[in-house]
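Quick notes on the structure that follows.
Shown here: the complex without one of its protein chains, the others still in place.
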Amino acid sequence: MNGWILAATVVLAGGGAAVLWGVTSGPMSRRVVAQNLATSVACPALLLLAQGYDRPAYVDLALLMALLGPIGTLVFARLLAVDLAGDRPRAGRESPACRANDGNFASGPAAWGPTWAAAALGAGVVVAVCVATGPGRAMVKLLVTGALLIGGNVIASRALSGGFEGVRGG
Amino acid sequence: MADAVIVVALLLVAGSATAAVAVRDPARQALVLSVLGVALAVLFTVLQAPDVGLSQLAVGSALTPLLIMLAVRKVRRCGRTGDETR
Amino acid sequence: MHVLPYLVAAYIFLAGCYGLATSRNLIHAVGCLAVCQSATYVLLLAVGYRDGATAPVFSDLKPGSRPVVDPVVQALTLTDIVVGATVTAMLLALVLQIAKRHGTVDPDELRELRG
Partner (left out) sequence: MSRRLRLWLLAVGGAGVTALLVAAGLDLPSFGGPSHPYGDRAVRASLARHTANTIASVNFDQRAYDTLGEMGILFAAVLGCVVLLRQARDEHRAEPEPAEVARPVRRYALIVLPVALVTGIYVVAHGQLSPGGGFQGGVVAATALHLLYLGADYRALERVRPIGLFEASDALAVCAYLVLGLTGVLAGTAFLANTLLPYGTFNTLASGGIVPLLNAAVGVEVASAVVVLLAGFLDQAVEIEEQQGS
């Protein structure tokens, strides 16, 4: 048991509990955000585990996670667009409920607070693992994984907050 | 102590499996199933089975949710037209 | 710790069975079957695990330098996952046929329709 695996355990325990709690309760919009959070918690954990087990080959898992996780969220954002639009507060009007929830995990589909927190976690982990690996081909793979993770995470949040509003039945 | 990460992953899998059964609406269940897929992939990694983890990720994170959501949408449409004609 | 993974696998299987038997929606039942199937993955991989070992993949590892876990059960699990995904797809296709023919996916209503 080294520091990397310990860090992965902490990330998994904390993030996993939050995801499970979020995905089983509350309105649909919150559940989708929690599902998106699952990717952005699991991917850094996988990177930490790859480093902890001293197996660069395990980075492939994190790469695939960063690639497919946001695609999964886009699936939900697209096919649940109607349900999510029902949950969303009217754009342009600042209702008190909306303001109270802004940036909160339990807020509407936007939920930018957890998005940026998860992005920061991903970036921190990628930087730490990059420093530990040193320059080389392995580092390029790590950077691609990090870019896909953070980009995908932000885009998925964007899609949840009205990316598919023009979709009607198609 | 070295097995702490395995225990955490096992508990996550057990918890999300319970949630996947307890959530009765198929669309919401699809969300939980995709979380279960991610938890299983992490468990497979800590059990030192990266190949299996990769295939679970490939199937569980995008393919199965897409299939279930498409089925849900079709069933909803069937129900709607059925109600209209009735 | 010696039996925890086996017990978790048993629990997941039973939870899936419970969901399957009490389900009021065939799509939900298919999801519960997927949960049942995931119990088999957990069981198989738990049988093959070895303390302190790593994956039997030697692209970044000198053969023999570290103990490795059992690859045979991993290959079995891989097959299991493929079959699980195809079974899910096949059953969902059947559910769609039922929804088209009868306009409902509630097993109890379907039983009444049959008479």
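Of note:
The first chain written gets the first letter, and so on, giving A, B and C; residue counts start at 1 in each chain.
Note that a contact is a pair of C-beta atoms (placed from the backbone, for glycine too) under 8 Å apart; a residue touches a chain by one contact, two chains touch by 3 or more.
Remember, it's a predicted structure, so these values are computed and weren't measured experimentally.
Put simply, the missing chain touches A, B, C once the whole complex is considered.
In the complete complex, the hidden chain is touched by one of A:Ala8, A:Val23 or A:Leu74, namely A:Leu74. Where chain C meets the missing chain, the touching residues are 1-7, 9-10, 13-14, 17-18, 21-22, 46-51, 55-60, 63, 68-75, 78-79, 82-83, 86-87, 89-90, 92-94, 96-97, 100, 108. The omitted chain makes contact with chain A at the following residues, 57-58, 60-61, 63-64, 67-68, 70-71, 74-75, 78, 148, 151-152, 155, 158-159, 162-170. Even with one chain removed from view, chain B keeps its contact list with that chain: residues 3, 50-55, 57-59, 62-63, 66-67, 70-71, 73-74, 77-78, 81, 85.
The rule is short, and it goes like this: only the chains that are shown with their structure count from here on.
Contact tally for A-C versus B-C: the pair with more C-beta pairs in contact is B-C.
Annotation: 25 Å between the Cα-based centres of chain A and chain C. Residue positions 54-55, 57 of chain C are each in touch with at least two other chains.
For chain A, the set of residues touching two or more other chains reads 53, 55, 57-58.
The part of chain C that touches chain B in the complex is made up of residues 1, 4-5, 8, 11-12, 15-16, 18-19, 23-25, 27-28, 30-32, 34-35, 38-39, 41-42, 45-46, 48-49, 51-55, 57, 68-69, 74, 77-78, 81-82, 84-85, 88-89, 92, 95-96, 99-100, 103-105.
Per the touch definition, chain A reaches chain C in the complex via residues 53, 55-58.
On chain B, the positions that touch chain A within their shared complex are 1-2, 4-5, 8-9, 12, 15-16, 19, 22-23, 27-28, 30-32, 34-35, 38-39, 41-42, 45-46, 48, 50, 53-54, 57-58, 61-62, 65-66, 69-70, 72-73.
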